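Showing chain A:
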Amino acid sequence: MSLAEFLSGLNQLLGTGIPMAIFSVLSAVIVILLFAMPVGGFCTYLERKVAADFQERIGPNRVGPLGLLQFFADGIKMFLKEDSISKNADRWIYNFAPSLVLAGSFGAFAVIPFSAYIIGTDLDIGVFYAMALGSLVSLGVLLGAWSSDNKWSLIGGMRGAAQIVSYEIPLGLAVLSVITISGSMSMHQLVAQQAWPSPGGVGHFWNVFHNPFMFVNFFIYFTAALAECNRTPFDLPEAESELVSGFNTEFSGMRFGLYALSEFADVILFACIASAIFLGGWHVPFFDLQSLNIGLSVGELDLSPLVQSVLMIGVFLFKVAVLVFVVMWLRWTLPRLRVDQLMNLCWKYLIPISFFNLIGAAVWTWAFEGRSILQLLGQVLGVY
Partner candidate 1 sequence: MLQEFGNALSFVVLAAILPPVILFIGKFFRPSFPHEGKLTTYECGELPEGSAYVMFNNRFYLVAIVFLVFDVEIALLFPVLLLFREAIDIGGSVAFQVFALAFAFLGVLFVGLVYEWKTGDIDWVRDAADRRQHLESQEKAAL
Partner candidate 2 sequence: MAGLATNLPAYLIFSLVLFSFGLVAALGRRSAIGIFMGVELMLNAAAVNFVAFQVLRKGVIANDSWLHGHIFSLFIIILAAIEAAVALAIVLRTFGSRQTIDADRADELRG
């Protein structure tokens, strides 16, 4: 059930006659402005705190308690800084590129399944739609770099586009293997099938542990997603040492803030998609949250789905937080790859491996009629 229907359901209770379209825009505002941007901003603070921990220093703690409002202060500072567009920059494309990049990274939040009842919009082509919007980001990066008429940003932009573009293939193949296993593209179905296997149920536990090929595919997906958001071992386009922060050399003030925000939104987006299609979204091992039943109900409205939904969102966001922490952890442990190592890794290692993994996953689902290791183990032990 999409967020918009949930809100309009609420509206029927209150009786106000607001049309459905307003609710879809409202759901967009809620997910983007109240979830993606604040959490993206908060990640900048978190990244500096985590980095400080790794290097045994304190990190930002001046603004607000424990420095929690640091990202807010950064945002205001960027908002007020001068946005100087260089003389022979190509004004039209210069202003058009950030909205392409942001549309690509924030638009895909529509299909993220936060809980069994709350999802931005349950498209039948959910995962495919998220990949389609991902390809807009590479276009925006290329145009933004090209229009700022700066040799460094042009080289950084070309490298960034080549890197994002070529890592979309292992990403696509990993998502393909998930679809081969679960037979549906809509995110809600993909997650619903990862419930804890029960005798009658359809769940076959998390896709990561479905079969050995899927386990490897998760790591391929994670590596490709790291490269897609230009994060640490692959942050060549913004390599500070070589390219003077690559494609966003010429961006100042809020324009740079928008690009940085869209980079963090990409990290969160891929963490959400990875935890939804590989780590079983809102499912918890050993227990099915949807069967949780609390007696209390207000008037005739039973409260247990609400409580279940809150718990599910908590579980889902915990998994996203773990993945984002690993991304930040990598930043301070792995050195940066050279261009040819980066491309060789993609074309000579990731793509062949994901080819064979896809074939392996298909053969596994064919041989065991889609049952996972856990289900097979359960049958051997006679549990069901």
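As a selection rule, all candidates are chains of the complex that A comes from, given by their letters.
Here is the rule we use: contacts are C-beta pairs under 8 Å (C-beta built on N, C-alpha and C of every residue); 3 or more make two chains touch, one makes a residue touch a chain; residues count from 1.
Just so it is clear, the model here is predicted, and its values are computed rather than measured.
*Asks:* Just to confirm the interface: in this complex, chain A touches which of 1 or 2?
*Replies:* 1
*Asks:* Under the definition above, what is the set of chain A residues touching candidate 1 in their complex?
*Replies:* Touch residues, chain A against candidate 1: 2-4, 20-21, 24-25, 27-29, 31-33, 79-89, 95, 98-100, 102-103, 105-107, 109-111, 120-124, 128-129, 133, 148-154, 158, 162, 165-166, 168-169, 172-173, 176, 179-185, 244, 249-250, 253-255, 258, 339-340, 342-344, 347-348, 351-352, 355, 358-359, 362, 365-366, 369-370.
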